[in-house]
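One protein chain omitted, others in place.
After this line comes chain A, so read on.
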């Protein structure tokens, strides 16, 4: 589960707005319990502080 979570965090890096499509992708990639915590973090706006390498 850990590698998938790391990959999803990288996928979201630098995004100003997280769309429904991206969240659906995260839901698909992560185990349900990991996704729930991930979603909480996104809602707090913490994930978006990461680098934008895109």
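In this text, contacts are C-beta pairs under 8 Å (C-beta built on N, C-alpha and C of every residue); 3 or more make two chains touch, one makes a residue touch a chain; residues count from 1.
The rule is short, and it goes like this: contacts and distances are computed from a predicted model.
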Among "Ferredoxin", "ABC-2 type transport system permease protein", "Polyprenyl synthetase" or "Heme ABC transporter ATP-binding protein", UniProt-listed name of the chain not shown: "Polyprenyl synthetase"
Residues in chain A touching the chain absent from view: 1-2, 5-6, 9-10, 12-13, 33-34, 36-38, 40-41, 46-47, 49-51, 53
